[in-house]
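For this view, one protein chain was removed and the others were kept in their places.
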Amino acid sequence: MERNTMSYKARQFLMFAGPALILFCMVIIIPFVYGLYLTFTSWDGVSATKPFVGLANYVSAFKDYYFWSSIGRTLIYSAFAVVFVNIVAFVLAYLVTSGVKGQNFFRAGFFIPNLIGGIVLGYVWKFVFNRAFVAVGEAITAGAVPSLLSTTGGAMFCLILVSVWQYAGYMMLIYVAGFMSVPDSLKEAAMIDGCTPGQAMRNVTIPLMRSSFVTCLFLSITRCFMVYDVNLSLTKGEPFNSSVLAAMHVYNKAFIYKDYGTGQAEALILFIVCAIIGITQVYVGKKGEVSA
Amino acid sequence: MRKRITQILALTMILSLVCVFLVACGSSSGSDASGGSGDGITIFNSKMEIQDQMLQMAEKYTAETGVPVEVYYSSDTVSAHLATRYASNNPYTLSMVDAKDVYSLAEDHALDLSDQQWVNDTTHAISVDGKVYGFPVCVEARGLIYNADAIEAITGKPFVPSDYATLDSFKELIETLKAGGMKSPTGVMKEDWSLAAHFLAQVYEEREDPDAFVRALSADTTKLIDDAKFNSLMDTFDVLMNNSYSKASAISAEREVTEQKLAEGEIAFLFGGNWDWSVISAYDYTEHLGMMPVPQNTDDGSNGKLVGGGSKYFFIDSSSNTSDQQKQQAKDFLNWLVYNQEGQSFLVNDCALVPAFSNITLAVSDPLGASVKSYVDSDALIGNYNYLPDDHYAILGAQFQKYLAGKDDREGFAKQVQTYWKTKTLTAHS
Partner (left out) sequence: MTANEKAARKKKINHVITIIVLILLFLLFIAPFILVVINVFKVKADINMDPLALVGAHGFTWQNFPEAMKKMDFWNVFKNSAVITTCATILTILVSAMASFVIVRNGKWKACSILFALMIASMVIPFQVLMVPLVSVYGGIFKILNSRLTLILMHTGFSVSMATFMFHGAIKTNIPLELEEAALIDGCTRWQTFWKIVFPLLKPTIATVAIIDAMAFWNDYLLPSLVLGEKNLYTIPIATQAFYGTYSTDIGLVMAALLLAMLPILILYLFLQKYIVAGVTSGAVKG
């Protein structure tokens, strides 16, 4: 058997993973390395010179109070958003796979929010919060009603709400595929053996859906951590820059405050933080995955 | 066997479909690349208000002169957008930017225009180290926008702005309006650029030497809370803030709603600039709108002048990505704006801009622009201070918003401003 020769392995690998590998390297690895190089320069984004400054950008990134406070806010926002998105998505997926009539219609319906791109989504919700909610509030109380977006806590709440609304349908899709991949025969066998539906859920369905959980958790954590579009259009960092999340701060730093080197360094730090969290979560999750 | 053949067939079909798509895509790109092929100019417009007009103008200009003109717009921040264009070696022939961008881009990317004729017809061009780089698109000024019809409906007599140059007389007028039925006669824009880049900036600008003051702030040799100008302007701001229709939720007031209320006469006063006309004009505006200086209890004359100057500048790309022919075509375009009748009409009538060139004598078409022009002509304009740091409007805008929301008092706000300036080291500039 030629299975273990180097050439066999190489051929197999390139045959299957070759295209992906090439595209991945060209589009991600190469620019990443170049971007890494740029963090060691004091480039302002437009000038023709890129003076080398060693670690100066990283030092100023660590000293940047606004950066670390934006990361703190992002952590809080992500924690809430991830938990709620997954709970809502799981419940929705369960409901739409329970065999009721018209569940296909609901599957479509709940997914619709995710069809809108991030920026437009933010503008629509801004309209909802600032105009529609306020109009309803004023009609009820017959007085001036402040918008939810005008306070720090309110703005965060709105961001979380919009994110849950946006991603619940998306994650629901993945959970639906997960639910459907658990053979009914297994569930029935468990029930025949005397399990209640709740126990069957906990001991049979959920463990077999582990890969769905890992996927959904990973996707929701990373998306929430790197949120930018909705942040920009919904709150734009207001009120008083208290809802500026990490990705927005990093972008502003590089392009609006024209401190490109520090902005890039901060972006890399953000990447490392996110990577650690994400990879840990995937690693822990994948270890317990059950194969069919 | 049959199944295998169908499988192969299916796969081949898919792959060839993909190939056809790819080829089709590849071949239609670069078809009429006016940018790299050496002919025709691309213009980057950063003024959303005139985007439609610029597109129409481009068509007419191309038809008349035969020079292909393409106008682009992006809602990205100007500096970010241009940074990526320059990084990808695909710059626009003409880019419209703010004064600050000219300073940062000029040396490396802008063409020296000192020898152009129009330099002599304007005082608003931007130069660096004695060389002219920025072509002023228009003059813009800020002040208190008013709706004379709404005011006169209550007071019963013609509204004369100069009667209300002092804060005391302005306050009386507000009380009269309130008594006459206008519950909240003012509006305040909550946008950070309006608060920090425009209103707060006037604290620096309305004095003999703004630069010296800013440097003193940076060196921490002056106390803002004791500054007469700061207190004078904040007193006025307080009056505007306390009588605003959005008082209960000032920081979520939407610009479009506020301007609509002003246009229709529901409120009478709003601090803004003549660029607001493009927003106001979309609504059912009453006939008599105008702009007056911000009322203050002061003798230094600043309450008789608007603050403004050149705004939005074109610069021509100087890199090798733009051919000499294109550079000349760009220069011709700028000359057309200044000296050709149709170009002038485009600026003044179509775009409703106040021209920055003394040779253009067309009457400004919109009421706010007309107000500005009258102040410009009677030399009652305080100049802009164009050297504020890039993050000034965002950071101090946020602090000003806290003040607007009632979360901070004047002393706290002044302290925040001083803290910000202490972290800034200012470089010399020409």
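Letters A and B mark the chains as written, and numbering starts fresh at 1 in each.
Here is the rule we go by: a residue touches a chain if its C-beta (ideal position, glycine included) is under 8 Å from a C-beta of that chain, and two chains touch if they have at least 3 such contacts.
Remember, predicted model here, so these are calculated numbers, not experimental data.
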Touching the hidden chain in the complete assembly: which of A:Ala20, A:Ala142 or A:Ile192 does that? A:Ala20
Could you pull out which residues of chain A are in touch with the chain that's been left out? 9, 12-13, 15-17, 19-21, 23-24, 26-32, 34-35, 38, 45, 92, 95-96, 98-104, 106-120, 123-125, 127-128, 131-132, 135-136, 139, 165, 168-170, 173-174, 176-177, 180-181, 183, 185, 208, 210-212, 214-215, 218-219, 222, 225-226, 229, 233, 247, 250-251, 254, 260, 263-264, 267-268, 270-271, 274-275, 278-279, 282, 289-292
Contacts from chain B to the absent chain lie at residues 4, 7, 11, 14, 18, 21-22, 24-26, 28-33, 35, 48-49, 51-52, 70, 72-77, 83-85, 87-90, 191, 193, 254-257, 260, 279, 282-284
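The criterion applied here is as follows: only the chains that are shown with their structure count from here on.
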Express in whole angstrom the distance between the two chain centres, defined as the mean CA positions of chain A and chain B. 35
Which residues of chain A touch chain B in the complex? 44-49, 130-131, 134, 143-147, 149-150, 237-242, 251-252, 254-258, 260
Contacting residues of chain B [partner chain A, same complex]: 77, 79-80, 82-83, 86, 104-105, 107-109, 190, 192, 246-252, 254, 257, 389-391, 394-395, 398-399, 401-402, 405, 407
